[in-house]
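Left out: one protein chain. Kept in place: all the others.
Chain lettering (A, B and C) follows the sequence in which the chains are written, and residue indices restart at 1 in each chain.
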């Protein structure tokens, strides 16, 4: 048992995977020097030739990883900030997501694209974005967004071992903020499973990333007020664990969906639609969403950033309304 | 009054706008020779220097249009197939969508990106895609998807005159399929408004593009069976006309959302979420969606294409279930 | 590679002028001709309403077959583009498979009916699966070459595309990365003068795409892509050099698109009959036959016999493929994710 931050969980898992599977390698900007968040610190020296600085070109980071994965390697690409993945959208959408489908499984791509996402770090418009909605609408790509260090470890390992392209989202605000005692033994988390982290009968909150922690904090506060929340840590966003999602909705009949991403067209819409179709008869209240406002991306100034970011207070306020409905 | 196909409506509107506003020009692949769908046929000769062949490079088509719009022109970019816009995702998301926001209106972009989308034309994976969900999650971009020639005319004009970037989606299957008598006088359609095309008390169908026509056909069939449908032609998808959407849902209490795009993370999720939050008390049945299956994109072979495409029969079947609920 | 049924045992010894043996020359002719005849049959089927879409390589057979023959089948990789039927034939596709692909049959080994025709791919044969999006494959080729270099596998990757496709950012990013890491890649540009309706001057302000090699610190070469032998003689040494660690090549084969862009295109709106006729005189298959005939490599009867064999194969393949099963509607599902 050791206490680990999120970034330590990631770094240690990368080191373990580089050790145990010589098909793995890391490709990304500045990764040899350790990367801007130091996720790859020390790895270039330990694994010579297997931690590779790419030129400043995101389409190539993804496209080259595709080629290497096709050849049988297990590339772990790093996109320095999720905000810069957009130039790689075409390679992910037109190529990676369809590699297996269009060859009926003759070819496949065991590759991971790791990238720091999310706000609350004074990153402004281009260092704070949530990108999951785009990739949750891309069958063929798996999207993972853990919240706790232990899950970062087990899901990153699972992502690397998965024969499909996995977008591995690391909430940058949590890198050093969230700590947890982590077992040496691999955790049980699997790709494609969500987890009911807390059980309560009054309403269900769905969240991932930083917002999962904010939701848990809100649930604590609410418990003191006699409102008992179920909190679902979604973990894998695509493909979604519909079973757990629906089970949790049916349990409480009231649901609150939380994400940092802007509201309209965000991932919460899909969750709400699923529940409104498949748990309709259990619903006791309108489906509520707490999300970023419909502006292009998070503004820089801390006052406006605070306005943008959902947090425990906004979540608790929405939950109170819902409980009272 | 003249009968016009969709493609004629587009071509004639382009000609009119090129005539009436010398800030307009067309930029895209093969547009000088008329384009692969002949939307710009004859225009290069009529408007010398204002119909410009671009190299085969989508990021540049969008990025250059941004610059020209910033300078005060009104570029009308053509992306040959919506499937190829992905390489321009970054320019649209990181740049175009935020130009006004990030300068607090100091700068703005009167530009249109026209592109043929949708399936049912034997186009396979890369000539059939629906792309609206990505751009409906991009505040700052307007997304328009008409269905009838008259609306193509009025909305294309409105898009060109709008001071914001507009993604103008042209369903390629309807180009020559759908005809309508079109007034000389401009139609009333405005950006940002949906239309209740047909009124009925039993349930509400939402659709756009080819699926609007399929939904109307389904509604005809259903009327013969005593099921009266309201059909909403969404027209502008982003920003959405929430008022009309909610009004139509409240009117019937049962809703069926139809789109060609794949289900999960599609635009239908947002519609469902809105309704499940803001019309919850009016709902008499689960919110149903008819959409493409969760595969990366439409397969080529006609049998599999048919399997993919929603159509009047699938819509009618879902509507019958819903009516019986 | 599909066995080429030679009429008699051709000599394996190099003919000095050619740097190719009789056996290789026969293979060359066979594959070029097979590509052309298949394409002709495909277009005929399209005109009869029996094949929804054809995109062909007529005029580029020499560029394709000459280059592909310079590679080691079973070892090297190709990341071809839609016109590269010739490359695929050399790499082992046969006439039947080509017809399965055209008709999007259930058992098409490229895409099982899921993609448009001419979107190649076959893992076992080292043909990288491709989409319709042009130039993306150049990066895949670089990734394969990087991986092979990391593993010390002495392979070469040939990635091809049209000259218009070099306008895309991915072209730049691919050549830049390959140059930095001195990867064993041949970027092979089939410059057929058009990108659908656009002539080369709409795509670039320079005459030779190959001149871009310098911008990446890599080797460049231009070759007459209508001459299969010259193509082979240019690509083969480049393959050897890049295999030996000499770094990537950008090779431009100058050829011509003898047909319209695709079965959906009407090229009369943007080019003249006269231009077409001029180029038809340089037809790479005609030129090849003239040369080997006048050099008396084979007796004309042998060449006629190859023609006959190709015709028979194409006919048989078209009939056979037509009777093969179509995908079922629900074959649209499955393999979205690979299960291992």
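Here is the rule we use: contacts are C-beta pairs under 8 Å (C-beta built on N, C-alpha and C of every residue); 3 or more make two chains touch, one makes a residue touch a chain.
Since the model is a prediction, treat every value here as computed from it, not as a measurement.
Put simply, the missing chain touches A, B, C once the whole complex is considered. For the chain missing from the display, the contacting residue among C:121, C:143, C:179 or C:193 is C:179, taking the whole complex into account. Checked against the full complex, the candidates B:66, B:263 or B:283 give a single residue touching the omitted chain, namely B:66.
Checked against the full complex, the one of B:13, B:91 or B:194 touching the unshown chain is B:91. With the whole complex as reference, residues 29-30, 32-34, 36, 53, 55-60, 83-84, 86-87, 122-127, 293-296, 299-308 of chain A touch the missing chain. Interface with the hidden chain, as seen from chain C, comprises residues 167-173, 176, 179-180, 182, 201-206, 211-212, 214-218. The omitted chain makes contact with chain B at the following residues, 25, 49-50, 52, 54-55, 57, 59-60, 62-73, 75, 87, 90-91, 94-95, 98-109, 139-140, 142, 163-164, 239.
Just so we're on the same page, only the chains that are shown with their structure count from here on.
On a Cα centroid basis, the chain most remote from chain A in this structure is C.
Chain A and chain C, compared by their mean Cα positions, are separated by 41 Å. If you average the CA atoms of chain B and of chain C, the two centres end up 37 Å from each other. Chain A and chain B, compared by their mean Cα positions, are separated by 30 Å. Chain C has residues 111, 114-115, 119, 131, 133, 169-170, 336 in contact with two or more other chains. Shared interface positions of chain A, i.e. residues touching 2 or more other chains, are given as 59, 87, 90, 94, 98, 101-102, 139-140, 239.
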